[in-house]
Each structure stands twice: as structure tokens, then as C-alpha cells.
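Data block below; observations after.
Only one protein chain is missing from this complex, and each of the others stays in its spot.
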Amino acid sequence: MNNLQSLSLYLPELILTVTVLSAIVFDLFLPKEKSPKVGWLVFGGLILSGMAIWVQKSPTTTLFMDAIVLDPFAQFFKLLIILATLFVIIASQVNSELDGYSQGEYYSLLGILVFGLFLMVSSVDLISVYLSLEVVSIMSFILSGYLKNDKRSNESALKYVIYGAFSSGVMLYGMSLIYGIAGSTNFFEIQNQLVGGGGEYHLIFVIAVVMILVGFGYKISMVPFHFWTPDVYEGAPTTITAFLSVAPKAGGLALFIRFFHQVMGDGVALEGNGFLTTTELPWPQMVAVLAVATMTLGNLVALQQKSIKRMLAYSSIAHAGYMLMALPVLSADGIQSIMIYLVMYLFMNLGAFFVVLYVKNKTGNETFEDYSGLGWKMPILGIVMTVFMVSLTGLPPTAGFIGKFYIFASVIKGGSQFYWLAFFGAFNSVISLYYYFRVVKVMYLEGAKSDIIESPNQPILGLLLATSVPSLFLGIYWQPVIKWVENSFHFFTQIL
Amino acid sequence: MDQLVNYLYISAILFSLGLFGVITRRNGIAVLMGVELILNAANINFVAFSRFGGMNLSGHVFSLFVIVLAAAEAAVALAIIITIYNSMQTVNVDDASSMKQ
Amino acid sequence: MSELAFWSVAFVTVASAGMVVFSGQLIYSAIALLFTLLGVAGLYIFLWADFMAGVQVMVYIGGILVLIIFGIMLTHKIVSVKISQSNVQRKLGAVVVGIFLIFLTSSIGDAPWFQMVTTEPSETVRTVGRLLMTKYLLPFEVASILLLGSLIGAAMLSRKEE
Amino acid sequence: MESNLLSLLVWMPVIGLLGIALVPRHRTKEIKWIAAIATGIQLVLAIVLWSKFDPSNAGLQFMERADWIPSFNISYILGVDGLSLPMVILTALLCFIGIFVSWKIDHAVKGYFALFLLLDTGIMGVFLSMDFFLFYIFWEVMLLPMYFLIGMWGGPQREYAAIKFFLYTLFGSVLMLIGILGLYFTCGQTFDIQVLIQNAPEMLSGVMWWGMSAIKVIWVLLFIGFAIKVPVFPFHTWLPLAHVEAPTAISVLLAGVLLKLGVYGILRLNYGLMPDGVWWFAGALAFLGLINVVWGGLCALAQTDLKKLVAYSSINHMGYTLIGMAAVIAAGSANGANTTAAQAGLAGAVFQMFNHGTISAMLFILVGVIYDRAHHREINGFGGIASQMPIYTGVTALAFFAGLGLPGFSGFISEAMCFIGAFPVFKGIVIASTVGILLNAAYFLWAFQRIFFGKLNEKYTELPEINARELFTVIPLAIITVFLGVYPAPFLNLVKSTLNLIIEMVASGSPIAGM
Partner (left out) sequence: MDNIYINSSIVILFLPLLAFIIQIFIGKRLPRQGDWVSISAILITLFLAAYMFISMLSQYDPNFKHESSFMWMDLGDFKIQLGFLVDNITIIMLLVVALISSCTHIFSLKYLEGDIRYSRYYAYLGLFTFSMNGIVLANNLVSMYIFWELVGVSSYLLIGHWFEKDSAANAAKKAFLTNRVGDIGFFIGIMTIFTAVGSFAFTDIFEGVAIGSIEGATLTFAGICLFAGAMGKSSQFPLHIWLPDAMEGPTPVSALMHAATMVAAGVYLSVRIFPLMTPDALLFVAYIGGFTALFAAAIALTQNDIKKVLAYSTVSQLGYMILAVGTGVYTAAFFHLLTHAMFKANLFFGSGSVIHSMHHALHKKHDHKTDPQDMRNMGGFKEKMPITFWSMTISTLAIAGVPFFSGFLSKDAILGGTLSFAQQHPQHFLLPMFGFGAAAMTAFYMFRMIFMTFYGKPQMPELYKDIHESPREMTGPLVLLGSLSIFIFYTLPYFNPFSTHGWFTDLVVAKDSFVPGNISAHEIAEHAHHAHMPALVLSLSVAGLGILVAGLMYLKKSLSADAWANNSGPLYKLSLNKFYFDENYDRFLYQPLMKLADKVAYFDWELYDKYFINGFGRITSWLSDISGKFDFDGIDQGLVDGVGRSAKQVGHSLRNIQTGRIQNYILYVLAGAILMIIIQAV
């Protein structure tokens, strides 16, 4: 579709852009202490944009002369990202870490980040991919270093920026090699070229794919490209950590799915059928191994952590591993299960971070000791945190279980050659129990019991309910999620 | 000069040197220079492939964007390095290692 | 003749890049980077990319390099040009990078590159410009938003919080 | 009411839980009574169910069915048959009794009873759900309350015991989940257990995974999940710890009902879905039973902690069940179509499940009684209690004798039936496991002697006698034990048609060819 026609279908992004611009302008007129108000502007803009997405007749087409696509799959991720961002914006309003900083930029940059994610989930061109990754990365660098007076925040930004620049550089080099092989940056043309002979096995192709994986893997914290995750998550403002653990990960996975199925495969899986890789490169096996490595490492190291925030960082690595497990199966079920998992993951992971946020607001700390006896002091917080931990472990009847269930189901449906993946996933769930329940143990079985009961304040309570109720309810009745995912399972694709 | 591989070798060397710089330089700004080398290596590739791939200019456009983004990235990176310098009086990246394990 | 020119440009590029990485003096590294960037611009010319060479000189040398030098000066109390700079994990790094280089060089030669013979266009500016306004309009606009964001972010970070 | 009887049974405790949630936490009396009433109603419902149950019908009765997640063929299906009915009654009874056993809980009362009721729902749900997915959900729902109940109200090592129990069980259940999914995709994409029972034997046969028969793979996956609950020998070490550390009422439920879940699962699912697998595994099952019997017996003999002794006795007793279950293959034509033995063995196993439920519950309650008074459970630390607490001694003697398989108590009949059933097929194993009968007697009598006989320990001249509330919790179980020991027919009539159906299915199976 040409550029002008595309504009009408680009309404959500346009709304977002306008929102960001007006936020920047709005910020200029606000005194520093009123700057959090910008958040509500962005909040409104996001809702509008979300509504625009919701009402869009989901045509499956390319926009802007094949630079991006518009399809229900992308819309699904956009809505997911908006949802996560809305939660984070509310949480940011009560994040006491941000006190004393002018917060206008915080929300504007968050808006730009969301814009970048929108682009990421709909990219079908290496240029758009690179651009979107950079937008997301650069905004993330800034946001994680937002607490300028906090050394840990500074440090996390520095690590993030070096790591990010390096990763995107390597990925870029890999993309240049792909461009050299295919002569194009467009996914569909690359796919054609690969099938036409460029896909035969050659070392340069391996190198190119691995280099691209460095970039993608960095975005979704896949082992061995995950090293930045714990340090950045620990140092960044908690709300940003929560955001990073959900939204860019979702975007990265969407990109991952699209790239591997459209460029490296025949795209049939995107139509809901069987699947073949178009290259001789055994990348599904590679991804499978990486998935196992990711969840195992995430879980094993999470066992060791003293800080709950950092533990959650590793746990988010492990969850990336679970989701990646469904990728090598190369089936529609696999992709759908990842989408389902993301929905479930959004609620439980954000919720857990919000509890961390609240405790940090209260005690200024985030180690396990700070949680001792919490279940008695703040019963609601304790119960809600227990729900999140149970859900993250993947026990019924919580959303986390349903997510895992669908992942395992798609893996097992993939045939007996994938059973080992399911076993690894299963054992990892057992290991994860140990550290998730350390939180529960600390909250309930340790520390002095207190008779004074504290109740969290309204916005936090609302956030916790808004995340914990779905975490529980979606474990009991998740048909709507399935429907949504099934309806969203339409790609703009070209089948060979 | 009319051989694609010549350019590719040059870019490979540049890329490797860039990697080496990123890995070994302690000074944050020097690390940044390493990153610039990597990006330039990629750009050489893009332009070279464009030249030998029938002069389709998407390679040029790509490298154009890379240059632009490199600028943005450099700006942000330097800003971050400066905040680090302000708070820690050092720009050595391995001094920033309070968070680990 | 042009062959000789090519190889000397290539040599300057690579050698100065080596200096960027190995030099003990930060300022020397920065200056060496200037030559590398210039060399790359030269290579662009050999690759019929005149517009890109121009952009390279203007943005990279005129912008980024200046930025870097500013960065050096802002983060060091300059009493002399000698701002020493040390390296870490050289051996391991050399091994890893060396392996990478071997991989790359061993596979570049016989890789199935997409190749097509064409003639040199008189200039590329027009085509690139048209591409930016048509096919790559969206990336172009996105880049502008990114620049805006970076600007705000960098300003925010550098700003002294009162 | 008729049509929703099973749902009511399952959800009654949750209704109670909601009631408890509304009561302020300091009104402990009300909380306890709400819990008692909820479980009491559940017990009444169970008895109603029993009275309306048609024992001549081998299939599922009181079926309830509702769509749940149609896109994955997940439904809410409840049903009861001869295999589950006794367990339902046992669960309802023990939960009701458990409330009164827990009457003295003094901290975090609200949490305790809420979790207790949640646990109750989980157990009941497992026994009644006829959808594999639902089954799994209930299976896992039990874990969390159990974790807290052990971890918060348990003994000195409670945290360790709780997490160990949790890890162990989760390990088993994730394997089970994989097995369930494997079944789902190979047997017509359904979780409906009835349909699976129809489909699985045919659709699984001949399917090979990694050169192994799919039946074997799924069998092992499910079996490990269930075996951990039973617990079968190499997976048993969570049990002594959990039993010892858990508060009395929870030990009662653990031993009385939770262990039965494993056997129930094996019978319902392993046996029901993979009759061919039974042929493959029966020998191993009997052998594991032997190890359970002997190992558990020897360990019990060496214990000096009374509760640990009772815990190991559970391992010992569950061994008999395994041996009885293995007897089913006697009905196959390869073994001379000896349905007599198969019936004896299987009915013995199911009966033993029930009896162990009542007997071990009694034992744990009694251990709790003495612990509440003396604040320790060291067997050698007592002595001569018999003259101080004659009624307690009498009741304990009854429980111990029931535990050691004395005729006149139900445990004897079931043990004997297990042995008699398995004898034709597993002569050597059965003869070897009769050692268990001796060990049984040895550890119980020796413990009894050390606690109750001899000169009265000076410290305990003031020990108060067992009180009415405690007696109230034990007497019903004692009556059941004795009654069924004298006249087991009411129980056996309840289960026999269903069990005979299982036997028929297994008998029609055949050993798996090849790997």
C-alpha cells in the first residue's frame, strides 16, 4: 500500500505520535512537581491508541510500501504492550524512586518506546527491524538510567548502553551479511532468495543468523545473550524493570516469531498448518537448545539471589526460556501458546514487580529479609504475592499454569522428538518452585508476627487487584484469552 | 578494487577490531569508539553489497539510517557516560560493577 | 593507479582502526578514528556511493567524532594530551575475536553472494532521496522520532537536577 | 439436588471457606464451627450419595457435565463409581474428624481452617473429577494448602518438610502433566476420562516413541506422579518427614486420604487407560510392593519417634496395596484366567486403601493425643502409661492391633486378600512379603510395650486421660474398623462391580510386544 493510503491504517501510531509530541510540549508548561501529570496524558493517549487498534478492521496488508505490515498478530501484541504500559504508568505515579525527578521526559520517552515496540511487532523489513530495535533500546537506556542520583541506576544505564550498542552492532553486521546473500532487506524477498538457492548450507549463513540472534536474543534475554538483564533490572527504576520484563520481551518475541517463520521458513505455520524450514540450517534445534539453556540458567541462578528484584530478573529469563520452547515446534499451536503465555505472564510478572515496588516504597529495600513476616503485617500484599508466586511457578489454578500448559501441549503435539523439551520445561518448573516459594516462606513462615495490619494505599491496591485477579481468574476460565489469541492468529504472509 | 571480497575483508577486519575494542578498552568512550568501528564495518558491507548486487540502493539507505542512529546512540551513550562520571568520577566501565551475581 | 589508491585507502582505514583500538592515549585513538572514518568514506567512493561518502564525512566526522572528543574533554581534566587508557582481558579477547575473524574470512571468499553486474550511476543522491521519500518514508519518519527522543533523553540525562 | 450432588460435595468446603473469610480473625470459635458445619454437611452429602448409589452399576453415576474450555476440549465432568465412592466417604469423614482434631489450633486460626477446607475441596475434586484436566487441577490445588498447613502449623522442621513435600509432589505431577498431554494428543484430543478409557487401549497400541512403546512411556510418567503420592519405595522419603512435622489433623489427612490418591490414580488411570501396560508393569508393581512392605517395616522397627514409626508403617501398609493391585493380571488368559485371584487382589487393594485410611488416621490422632500431653513422641521416653491412662491405652491397643493386621479388624481382611490374590502369579514375592506381617507385629508390639508397659515413668503420674473430644474423633474410626473387620461385605459389595469391570479390561489386554 502506498504511503498515503497507509496513513489511515496507521491511526494508532499516529495517535501515539501526537500524544508523545503533545506530552513533550505539555511538560514544558508544567512545574517540576506537577510533571507526573504528563503520565496521565500519555495514559489517555495510549487508551485512545488502544481503542483505535481495537476498532480497526483488521485487514491483513503491508503498509508504507512494504516497510511494515498490519495484521491481527501485530495488533495483538500492540494491545498487549499498551496494557503493560498502562499498568506501568499507573505504577510510576506511585513509585517513590522517581520522587525528586522531573517526570515529564519519563512518560514521553515511554511513549516513544511504545511507538518503537509497535514498529517492532509489525516490521517485515530489516531496516524497520533495526530501527525499531534501536528506538526501543535507546529509550530503554535512558529510562533505566533515569534516576541520575542513584549510582545503581547510572551503572545499569551504562551497562545497558554498552551492551545494547554492541549487540545491535553485531546484529547489524549479521543483517548486512543477510543483505549480501539475499540482495534485499525485505523479509519476503529474502525468503524468496533463500529458497532460490541462497539457503543452502554455508558457514557465512550460520554466522549471519547467529549474529542476528545476538540482537534478538538480547532483546528477549535469551541465554547466552542475557547477561545485561539482571544488572539492568536491578539498577533500573522498578517500574521500568517491570516494563522491560514484559513489553520489550513481547515485542522481541513477536519479531522473533515473524523473522524465523517468514525468513527462515516457508511461512505456512503462520497459516496454521505444517511447516518446513526453507534453509538447511538446523535452526529449530538450535533454538530448542537455547530455550532449554535459557530456562535452566535462569532458574538455577535465580535460586541464589538475595534480592527479590534480581531474583525476578532471572525468573524473567527463565520465562523467556519457557516461551522459546514452543518456537522450534514450528506450528501454529506453538505460536499461539507463546501468545497465550505472554498474556498470562504480563499479569503475573507485572504484579510481582508491583509488590516489590510497594515494599521498596515502604522499606527502601528489596532483599528477602525485608519480606520476612510480610504476610502477617500486610495480609493483602502477602496473599497477592503468593498468588503471583504460585502463578509464576505454574501451579493450577492460576494463569501461569495455563500458560505453561499450552506451551507444553504445543511441544508435545509437535511429536515425540520434542518430548525432551517438555521434560526440561517440567523439571525447570520444579526448580523454580524452590525460589518462588522462598518468597512465600519468608513472608509467612519467618519473621515476627505482627498484630498491626497495614493495608496498601488505593492506587497500589488497585494495581495489585488488577494484576492478581486475572492471574487467578485466567487460571480458572481462560476461554476469552484463547478466543482472542485465535482471532489474532492471522499474519500477513507469503507462502512459498 | 573491483572485487567484492576485498571490501568484505576490510570490513571483517574493522569489525573484529571494533569487537576487540569493545571487549578490551576500559575507558567508556574508547568502548564507544569500538562500537563505531563495528557500525562502520557493517556500513561498508551494506554499501559494497549494494554496489555489487545491482546497485539497488536499499543498502545505501540502510547505512544512512545506521549513521543517523549511530549519532543518536553516541549522544545518549555520552550523556550516560557523563552522568556516570558525575556520580563516580570515573569513566572506566569495569569500575561500574557494583551489581553482580 | 586507482588500484594503488584503493589499497592505500584500505591500509589507512585498517591501520588507523588498529590504532583506535590499541593506542594507549585516548586522544590518539580519537584522532585515529578520524582517519578510519575518512578511509571508510574513501571506500564508499570506490563503491560508487558518493552521497554516502558525503554523509559519512559530515555526520560521522562532523558530528559523532566531535561528540566523542567533547565527551573525552568533559570527562577528563585536560592538562595534557596524554589521557592514558588501559586495556583489560586482552588475551582472551584476542582469542575470541581472532576466532571470529577466522570464521568470517574463511567464509567470505566462497559465500553465495547476491551479485549482479551494473554500470556506475552518475550520482546516487537523487535515487536515495527518492527512496527515502517513497519506500523508506516510514523509517525516515521513525528516525526523526528517534532523534527527538534521543535529544530529549540526552538532555535530560546531562541536565543538572536542581 | 440429585443432579448437583457431586458438585455440592466438591464445593461445600469452598462455601465454608467463603463463610470463614467473612468472619473477623479473632472470632476463632465461629471460624471453627463454620468449618465443622461445612465438613459436616459434606459428610451428610457423602452419606446421601452412598445411600443413593447403585452398587450393581459398574459405570459412573451421578454424572455432571459442563463445557469449560471447549477449544481445548476441557470440560467439567464429575462422576462417581465403586472405586471412588469409598474414598469420597472416607475423605468426608476424615475431614470432618480432622476439624475436631484441629480444635486446639491456637494461632492463625482463620488461615488454618480456610486452608483446611481448600485442601478438602482439592481431595474431593480429585476423587470425583472425570476429566483429566480437572483431575490435574484438583491434584495440584491440594499442594498449596498442604504446604502452608505443614509449613505454618507443623513441628520444628516444618519449613523443610513442607518444601520437600511440595518439590517431591510437583516433580511427580509435572511428569504426570506431560503424560496427560501425551495421552491427549495420541488418543483423540480429549480429556474426558470415559472417552479416553474407550480410546486409549486401541489408539495407543503400536505407537512408538524413541523406539519405546508409547504405552510404557505414558505409564511410567503417570506412575511416577502417582507413586510419589503413594509413596512407592524410591520416592518415599518425603513421607516420614511430612508426617512427622505436620500438625496432627494434617497427618491424619495425609495418611488417611492423600496417600490413597496415588493408588486411586493408578487404578483409575494407569489401569483404566493402559490395560496392556498393566501386563508389562505388574511384576514391577508387586516387587515394589514387596520392597515397600519390607523396607517400611524395617524402618518402622528402628524408629524411636512414635509418629515416625506410624509414618513408616504407612509405607509398609501401602506396600500391601501395590501387591494386591498387581494381582489383577491373574485374570488374563496367560495366567489361567484366574479371575478369582484377580478379584481378591484388586478388591483387597481397594479395601486396604480404605482401611489404611481409617487405621492410620486413628494412629495419628492417638499419637497427637499423647503428644499434646507429654510434648514429645520419644517411644523410649514413656513407660507404664497403661496404668495412668487405661482408656487411652485401650484405644491405642485397638488401633495398634488393627494396624498390625489382626483378624477382627478390617486391615487383616484387606491384607489377606491382597496376598491371596497375588499369590497365584507372584508366589515368591508374596511369600517374601509375608515377612511384613511379622515386622508389622514386631514394631507395633515393641512400641506398645515400651510406651505402655513396665513401671510408670515418674514424670507422667499426672498425665490426664484422653478427653471426650479426642475420643469422639477416634471412636467412629474404630467402629468402622471393627465393623468392616467382622463383616466386610457392605464395603466389598459397593466396589465389586466397578472392580470387576477393571479386571475385565485388564484381562482383555495383553503384554506389549517389543520394546
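Letters A, B, C and D mark the chains as written, and numbering starts fresh at 1 in each.
The criterion applied here is as follows: a contact is a pair of C-beta atoms (placed from the backbone, for glycine too) under 8 Å apart; a residue touches a chain by one contact, two chains touch by 3 or more.
Since the model is a prediction, treat every value here as computed from it, not as a measurement.
Enquirer: Among D:K32, D:K110 or D:K496, which residue is in contact with the omitted chain in the full complex?
Expert: Only one of D:K32, D:K110 or D:K496 touches the chain omitted from view, namely D:K496.
Enquirer: Identify the residue among B:I23, B:L39 or B:I80 that touches the chain left out of the display.
Expert: Touching the chain that is not displayed is residue B:I23.
Enquirer: Write down which of A:L30, A:L300, A:I380 or A:V469 is the residue touching the left-out chain.
Expert: Once the missing chain is taken into account, the touching residue is A:L300.
Enquirer: Kindly note down the residues of chain C that lie in touch with the hidden chain.
Expert: That gives, for chain C, the contact residues 88-89, 92-93, 96-97, 99-100, 103.
Enquirer: Just checking the interface: what residues of chain A touch the absent partner chain?
Expert: The list for chain A reads 158-159, 162-163, 166-167, 170, 203, 206-207, 209-211, 213-214, 223-225, 227-228, 230-231, 281-283, 286, 289-290, 297, 299-304, 431, 434.
Enquirer: For the chain that got dropped from the picture, name the residues of chain B it touches.
Expert: Given the touch definition above, chain B has residues 19, 22-24, 31, 93-94, 96-101 touching the missing chain.
FYI, only the chains that are shown with their structure count from here on.
Enquirer: Can you check how far apart chain A and chain B are, centre to centre, with Cα atoms defining each centre and the answer in Å?
Expert: 26
Enquirer: Mind checking the centre-to-centre distance between chain B and chain D? Centres are C-alpha means, answer in whole Å.
Expert: Whole-Å distance between the two chain centres: 65.
Enquirer: Centre to centre, by mean C-alpha position, how many angstrom separate chain B and chain C?
Expert: So the centroids are 6 Å from each other.
Enquirer: Where in chain C do residues touch two or more other chains at once?
Expert: In chain C, the residues touching two or more other chains are 104, 108, 113-114, 116, 135-136, 139, 143, 146, 150, 153-154, 157.
Enquirer: If you look only at chain A, which of its residues touch chain C in the complex?
Expert: 3, 6, 17, 20, 24, 63-68, 100-102, 105, 108-109, 112, 115-116, 119, 125, 127-128, 131-132, 134-135, 138-139, 141-142, 145-146, 148-149, 157, 180-183, 193, 197-198, 200, 202-205, 207
Enquirer: Would you pull the chain B residues touching chain C in the complex into a rising list?
Expert: 1, 4-10, 12-21, 23-30, 32-34, 36-37, 40, 43-44, 47-55, 57-58, 60-61, 63-65, 67-76, 78-83, 85, 91, 94
Enquirer: Quick check on the complex: what are the chain C residues that touch chain A?
Expert: 103-104, 106-108, 110-114, 116, 134-139, 142-143, 145-146, 148-150, 152-154, 156-157, 161
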